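For this depiction, one protein chain was excluded, whereas all remaining protein chains were kept in their positions.
Per-chain numbering from 1; labels A, B, C and D assigned in written order.
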Amino acid sequence: MDFLKDIFKDIIDKLNTALIVEGRWKMLLGGLGNTLVIAFFALIIGVILGIIVAVIKVAASMNKKSKILAVLDFLSNIYINLIRGTPVVVQLMIMYYVILVSTTNSVLVAIISFGLNSGAYVAEIMRAGIQAVDKGQTEAGRSLGLSSLVTMKEIVLPQAIKNILPALANEFITLLKETSIAGYVAISDLTKAGDRIRYSTYDPFTALLIVAGIYLVLVLGLARLFSMLERRLRRSENR
Amino acid sequence: MDFLKDIFKDIIDKLNTALIVEGRWKMLLGGLGNTLVIAFFALIIGVILGIIVAVIKVAASMNKKSKILAVLDFLSNIYINLIRGTPVVVQLMIMYYVILVSTTNSVLVAIISFGLNSGAYVAEIMRAGIQAVDKGQTEAGRSLGLSSLVTMKEIVLPQAIKNILPALANEFITLLKETSIAGYVAISDLTKAGDRIRYSTYDPFTALLIVAGIYLVLVLGLARLFSMLERRLRRSENR
Amino acid sequence: ASTPTVDVIKSRGKLVMLTNAGFPPFEYVSEGAVCGVDVDIAREIAAELGVELEIQDMDFDGIIGAIKSGKGDLGIAGMSVTEERLKNVDFSVNYVDSKLVILVKDGNTEITGADTLSGKKIGVQSGTTSDVIATGVDGAEILRYKTFLDAATAMKSGKCDAVVVDEMTANEILAVNKDIVMLEEVLSTEQYAICMRKGNESLQEVVNTVLNRLLAEGKIDEYIANHMASGE
Amino acid sequence: MKTDNITNGEVLIKTIGLHKSFGSNHVLKGIDEEILKGEKVVIIGPSGSGKSTFLRSLNLLEEPSAGEIWFDGECITDRKCNVDRVRTKMGMVFQHFNLFPHLTIRRNITLAPVKLGLMDEEAANANADRLLIRVGLLEKAESYPGQLSGGQKQRIAIVRSLAMNPKVMLFDEPTSALDPEMVGEVLDVMKELANEGMTMVVVTHEMGFAREVGTRILFMDEGIILEQNTPKEFFANPRQKRTIEFLSKVL
Partner (left out) sequence: MKTDNITNGEVLIKTIGLHKSFGSNHVLKGIDEEILKGEKVVIIGPSGSGKSTFLRSLNLLEEPSAGEIWFDGECITDRKCNVDRVRTKMGMVFQHFNLFPHLTIRRNITLAPVKLGLMDEEAANANADRLLIRVGLLEKAESYPGQLSGGQKQRIAIVRSLAMNPKVMLFDEPTSALDPEMVGEVLDVMKELANEGMTMVVVTHEMGFAREVGTRILFMDEGIILEQNTPKEFFANPRQKRTIEFLSKVL
């Protein structure tokens, strides 16, 4: 019993040092806020960019004669390859030290960098979503005399977007975890806050486990929330 | 013309400083070596772990009565959730400062950490691969009197593994990029080598672009190689 | 980015300080905020300019790059003046004298001084003068951490054999880690100064004025004493 | 009644030297064919012989590799021809219905007329109601395709095409994806349509329908029209060896 009491006291002590002393929990809270802000706005940029790129790519593959589409498709490919071909941490540093060199708002740099990164992945998700819509849908639309643009907008995209909602939810969770490297460039995100607690307590165990725990609750909680929403959406579809 | 010459000279100068002076290219080479070693061995750990976990999960879902399988399935779920619920950089730090605290070989720590991380993702890939094999295959096997184990081994797994080879190739590429955060725990990988060039030349532009270029060539080269191999494999299947 | 001259800073209303908050007593985190000797100095400079102080906490090895590109006005991070750095940024007058020392685990009999480091694993903070000095040790393996505190933590569990670090930070580490000892030998002596973008003379003048005043008033020693005390 | 419809004699569709290749796969090998107004042409033939490809070429869902297609006096394979406009006059019914799952039945029917500006919302709705009544599915107007049986879906697909007032209806195995008990209800709608004088081109395996409704049978084999005749003659006296072989298998 005494043995257990000791362990218990030790844990309380460590938690107290890591969280309460010097109001360290405030750092965590601030870091968490930055993490969420970056992931959320990056997702928005990513989705907008992703849909644009996906539509360009699908349009270009259907209409091989248009020169403008060919050029846009070429640029899209460069963008996708650059993003998917390099680690996100390298992208972040390039954005911070080279491209957005005169921007002093680091959080903004992170949002743009992660948003650009996400866009390339969302584009592929969206493209797969468009291509997963049965070819018969396009054929039915076209054989009714609808143009390819109207068919895309009225028939294909609505089905594609509904199909990829789960993948987008997943992308948000991925982003949330990926922003953990924002500390590389002067951003006080959740991971960085954990680092600071680690530095000032010399107790990596407690600090790291608290941070991991917060991410875990966040990620699993969001995953559950999203899958609940998805189920409700599917049920309300009444078909 | 002089203008162009100046730019050209400037570029040569910068490259010279970043690569040749003080034999800095050797750092990059060493870093690249570590990056490849970590990604490669992590993939091996990940694939082995992933297949084991996937088979446990599929077996448990088919045989709901076995207690042992239920326990193994429960443990598998904890493992998968812990890994997927936390950022890889946090996992790496926990592995370095907490779990494998007495291991002095940092590269080994990274291999184990990234391998454990990869295992959770490979498990999901593998599980999807198993489930993508038509249920009729299992039914045909079982209705011939084969046990579920023999059916899995002789009929389902061979088809599943062949199907997920492209996904495994992709996982290797993902790992390659993900190891770019190994510098967090004092490992001299490719990104860290770039960092050292960056802060010893005070020229972020050149250093970062060289590193990004190396990753790009590596990733796109491997992607092309893998898709070539895949095509050849498919053709040699003569069916 | 345009050079952050005094006029620019004044019109913007804030002074951006770049630092790495893992270097007590000069900069560390307390009560959720970055504080330390360097922060106190920066406050004085900001007061002199009549602007607010904003602190950005980043990896030490990125500070000079960020100053060069205008991400911040002043790099105040217990930064030693070296010839390499002088080629890329301007420095203020020196405000602290420092020494590089060696930390080892209590009971380590193999490492007794600089000449015994060969073939050992040396932990340093990435991009510091410790990094430069350790890299010069023949046959040693250098582990470059994000902060000295990471290096010390790693040494405690045996991941490296020695840590090369500034003396005052070493003392802070010793204060909370009973199983670490400092060797007597001094590897080098250096001076800390504040870095800023090249050619930013107006800012350099203000910084120097403040530093000289603080030095004359003995304020800097006072700051150091304060923060050493609070570290315990 | 049948004879009424074909005595018209006016050519509605005409193909001249129609070829189609997919890569190195030469699927249509020169088809010269005329389809008159009011005809009910039934196309049969073994799997892979090019029946679907021929049908889909007629409304340019497949772009011919060579040859010309004329529709209603216009060369629709001409570059300058507006394909979208031509297609509004050619209804197409697919084996797998291809209803739009995210839209109600009503919207499935009215989408094209409204988006193309042929009718306003109100007129399109009235027209949809009229057609739905005709196939006995008015009460499904606000349902989604997922709530219908296969036979109901296919009847809606026919209605969707009819809503455009087409001059010809193309059917590609309209009953092959249906459970046997639902085949009848779809064939009934098609028969009614035939009796009303609609020009129809039907790819099907339903020999009963071919015999009863068709005015002409085309037998396709390996990318050409190997043999054609009136249903009566065709089934009684097939001339080609391949035709006889095929009929012996399916009858």
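Everything below uses one rule, namely that a residue touches a chain if its C-beta (ideal position, glycine included) is under 8 Å from a C-beta of that chain, and two chains touch if they have at least 3 such contacts.
No experiment lies behind these values; they were computed from the predicted model shown.
J.: For subunit D, enumerate the residues touching the unshown chain of the complex.
T.: 46-47, 179-181, 183-184, 205, 246, 249-250
J.: Which parts of subunit B are in contact with the chain that was left out?
T.: 134, 136-137, 139-147, 150, 154-155, 158-159, 162, 237-239
The rule is simple: only the chains that are shown with their structure count from here on.
J.: Can you check how far apart subunit A and subunit C are, centre to centre, with Cα atoms defining each centre and the answer in Å?
T.: The computed centroid separation for subunit A versus subunit C comes out at 35 Å.
J.: How far is the middle of subunit A from the middle of subunit B, if each middle is the mean of its Cα atoms, in Å?
T.: Whole-Å distance between the two chain centres: 19.
J.: Taking each chain's centre as the mean position of its Cα atoms, how many Å separate subunit B from subunit D?
T.: That pair's centroid distance is 52 Å.
J.: Among all residues of subunit C, which ones touch two or more of the remaining chains?
T.: If we look for residues of subunit C contacting two or more partner chains, we find 62, 65, 69, 146, 150, 153.
J.: Can you list every residue of subunit D that touches 2 or more other chains, as numbers and ranges?
T.: Residues of subunit D touching two or more partner chains: there are none.
J.: Which of the chains touch, listed as pairs?
T.: Touching chain pairs, listed by label, come out as A-B, A-C, A-D, B-C.
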